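With one protein chain held back, the other chains of the complex are shown just where they sit.
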Amino acid sequence: MHHVASIKSNLVVFALLMVLLLATVGASYVPLGVMHFPVAMVIATVKTVLIVLFFMHALHSHRLTWIICVASFLWLLLMIVFTIIDFLSRGWLDILGK
Amino acid sequence: MWNFPLFPDQASSHASSIDALYFFEWAVAIFFSIVIGIAVVVLAVRYRSGSKVDRTNPPTHSQFMEAIWIAIPFVIGMVMFAWGAILFYDMYDPPGDALEVSVVGKQWMWYIQHAQGRAEINELHIPVGQAVKLTMTSQDVIHSFFVPAFRVKQDVLPGRYTSLWFQPTKPGRYHLFCAEYCGTNHSVMGGWVEVMEPAAYERWLTEGGSGPSMAEEGARLFLQHHCAGCHRDSVTVKAPRLEGVYGRPVPIQNGKDVSFVTADVAYIRDSILRPKSQVVAGYEPIMPSFEGQISETDLLKIIAYIKSLSGKEAVR
Amino acid sequence: MDTATMAHTNVAEHASDASPLLLHQFDDVHQQSESSILGMWLFLATEVMFFGGLLTAFAVYRLLNPREIALASQNLNVPLGCVNTMVLLVSSLTMALAVRASQLGRRKDVVRMLLLTMIFGTMFLVVKGFEWRADYHENLIPWINFEVPHHQAEEVHELGLVPAKMELFFIMYFFMTGLHALHLIIGIVMLAIMAHLVHRNWFSGSGAVQIEVAGLYWHFIDIVWVFLYPLLYLISAH
Partner (left out) sequence: MSAVAVEPRESVAVEENYLSDHTVKSWLLTTDHKRIGILYLISVTLFFLVGGAAASMMRFELMTPKGDLLGSPDVYNRLFTTHGVVMIFFFLVPSIPAVLGNFLIPLMIGARDLAFPILNLMSWYVYIIGGSIAIYILMFGGVDTGWTFYTPFSTMYSNTMVVHAAIAVFITGFSSILTGLNFIVTIHTMRAPGMSWFRLPLFVWAHYATSLIMVLGTPVLAIAVALIAVERGFGIGIFNPNLGGDPVLFQHLFWFYSHPAVYIMILPGMGVISEIIPCFARRPIFGYRFIAASSLAIAVIGFVVWGHHMFVSGQSMYAGMVFSMLSFLVAVPSAIKVFNWTSTMYKGSIRFDTPMLYALGFIGLFTIGGLTGMMLSTLAVDIHVHDTYFVVAHFHYIMVGGAVMAYLGGIHFWWPKITGRMYSELLGKLSALTVFIGFNLTFFPQFVLGYLGMPRRYFEYASEFQVLNVMSTAGASILAAGYALPLFYLLLSLRQPPTAGKNPWGATGLEWQVDSPPTTHNFDFTPRIDRAPYAYSPVAIEGFDGYSDHGSH
């Protein structure tokens, strides 16, 4: 009933995850300045995508599963972005307390 | 008992413009309520069960109608938004010549300090026709400064300044309320705003015994806390002179870069409480923190003093 | 007045061809397995928002107090965190293999892989425990004994940093890693039960659906850590 992933593909995904892990740690020692944080998050996201697609079999499941994955991630982003809008833009105007 | 008010006084320059928007919105609300109300009643009567009317082919959908009643609320909504947003901006953007008043809220009273020195509790005396700007903070929980007759309200928060301005247009005595729930006596944390003729106001200012102005008080505190030791007199310590600092862009050392921030009230507050978080370029971070040593009210006085130096030329 | 016609599929009839483990509300096994998997995915969406509240708070505080947070983060043990990430990723691999084994009906392998997964999960907790113990000895635990580490005291003083804000970092750190560890413990217990049931041949088949659902949860815990690690440990390793 389900797609059965081969041992080999599991191992390949695992190897990729390890490489990415080393990449994050490595990147944190490279002076990237402001890019430091985005790079770390992009790598984490790629890792997540790998885990979700292969280990959690999202690749071979319903469209609905995809929607849930994307939506929950999007919702989290929504919450963070709209909250940050407030804190980031405080003081952009020359009005005390706004 | 029957001559109770149904509408608040309009006693500030904001009041009439906000009321205009408010009436417009009620007009929209009443219009739609009536349209829907009449539609419901008319349809209910006409199509009541048993009445002899044509009921053939009741429509079940219409893209056209849906489009119309998506478009209308959308457009009306955007008008309300834009109108409200513009007014909102004006209500917080103070004119340059505003009278400066400082406000500290605490459980459960308002402490108010005029630039000229007079302090009062739960009362605010101001001259009619003169724009007033409040710089506000709280010593404990969140409160909210609310004068219905002026249509203004702003939360005051611990550890932070917020501001508010208005221009009273009518002499009189108006309610001052605390509008953010703050504990047991929230409902009695308030008092009066007394809008006076300018002459009466001048008299009032001096009659409290012509005490020192806020800036003068601040100058005293400036000595008392040994600020002057570094900022005015010292030849050994290299500290920036504070004349002309207020309102100007200040160069801040930021790693190897220099960035500029405007020296507003919040910046000066931070400079005193957390001096090392923003170090002026070209100076050593030797200023000690005064966190916990100066009360909110004294802090406001010192800031008033530093502000009063802004007319003078900086000697950098 | 009817919106429906009644078809002649009798309740009793449909029950007869079903597996003994089919719950009464489902028509067939397919519907049942689909429901459990969908349920778990939705639960994970809930979990995303659960951790999300903390991540939002952390994001805001990092924005407001960048220097204190960065300095405080330097007290975390980057290599240990890295090892732990590896351990957790390995456990994800074994979990995936357990799911595979169950799909192929190899019960022995399933149990074996589940046990391995549990062992790696426990290993993570043990390492984490050592980290926390070290934090305790370095006086880094808010409420209990937090104080600015000696080697950073000077820097804190010089830069005029606020010790309370460093403490704030540790509050968030312990809250998030604590919650993560709690999830892991629940996961380990769940896997233990699964392993036991598979061993006893309790499931029809080898519990492919149940193991798959448990796997989803396990991988999710892994994903949370994939984000926590760079967010907490690698802020200013350089």
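Here the chain labels run A, B and C in written order, and each chain numbers its own residues starting at 1.
Heads up, the rule we're going with is that a residue touches a chain if its C-beta (ideal position, glycine included) is under 8 Å from a C-beta of that chain, and two chains touch if they have at least 3 such contacts.
Only a predicted model underlies this, so the values are computations on that prediction, with no experimental measurement involved.
**Q** Given the contact rule set out at the top, which of the displayed chains would the hidden chain touch in the full complex?
**A** Per the contact definition above, the missing chain touches A, B, C.
**Q** Can you tell me which of B:159, B:198 or B:282 touches the chain that was removed from the display?
**A** Reading the full complex, the residue touching the unseen chain is B:159.
**Q** Take the complete complex as the reference. Which residues in chain C touch the chain that isn't displayed?
**A** So the residues of chain C touching the unseen chain are 1-11, 14, 23-27, 31, 34-35, 38-39, 42-43, 45-47, 49-50, 52-54, 56-57, 60-61, 64-65, 68, 142-143, 162, 164-165, 167-168, 171, 175.
**Q** In the full complex, which bits of chain A touch the chain not displayed? Write them out.
**A** 64, 71-72, 75, 78-79, 82-83, 85-93, 95, 97-98
**Q** Need a quick check: the contact residues on chain B for the chain that isn't drawn.
**A** Residues 1-2, 4-8, 17-18, 21-22, 25-26, 28-29, 32-33, 36-37, 39-40, 43-44, 47-50, 53-62, 65-66, 69-70, 72-74, 77-78, 80-81, 83-85, 87-89, 91-92, 107, 140-142, 144, 146, 148-149, 151-155, 157-160, 162, 175, 177-188 of chain B touch the chain that is not shown.
The criterion applied here is as follows: only the chains that are shown with their structure count from here on.
**Q** A-C versus A-B: which has more C-beta pairs touching?
**A** Of the two interfaces, A-B and A-C, more C-beta pairs touch across A-C.
**Q** Using mean C-alpha positions as chain centres, tell me how far chain B is from chain C in Å, no decimals.
**A** 45
**Q** Where the centres are mean C-alpha positions, what is the separation of chain A from chain B, in Å?
**A** 40
**Q** Quick one: report the Å distance separating chain A from chain C, using the average Cα coordinate of each chain.
**A** One centre to the other, that is 15 Å.
**Q** Two or more other chains touching the same residue: where does that happen in chain B?
**A** none
**Q** Indicate the residues of chain A shared as contacts by at least two other chains.
**A** Not one residue of chain A touches more than one other chain, so the list is empty.
**Q** Would you mind writing out the residues of chain A in touch with chain C in their complex?
**A** Per the touch definition, chain A meets chain C at residues 1-2, 4-5, 7, 10-11, 13-14, 17-18, 21, 24-25, 28-31, 36, 40-41, 43-44, 47-48, 51-52, 54-57, 61-62, 64-65, 68-69, 71-73, 75-76, 79-80, 83-84, 87-88.
**Q** Which positions of chain B touch chain A when the two form their complex?
**A** Touching chain A from chain B are residues 92-94, 135-136, 154, 160-163, 262, 264-266.
**Q** Which stretch or stretches of chain C touch chain B in the complex?
**A** Going by the criterion above, the answer is residues 67, 158-162.
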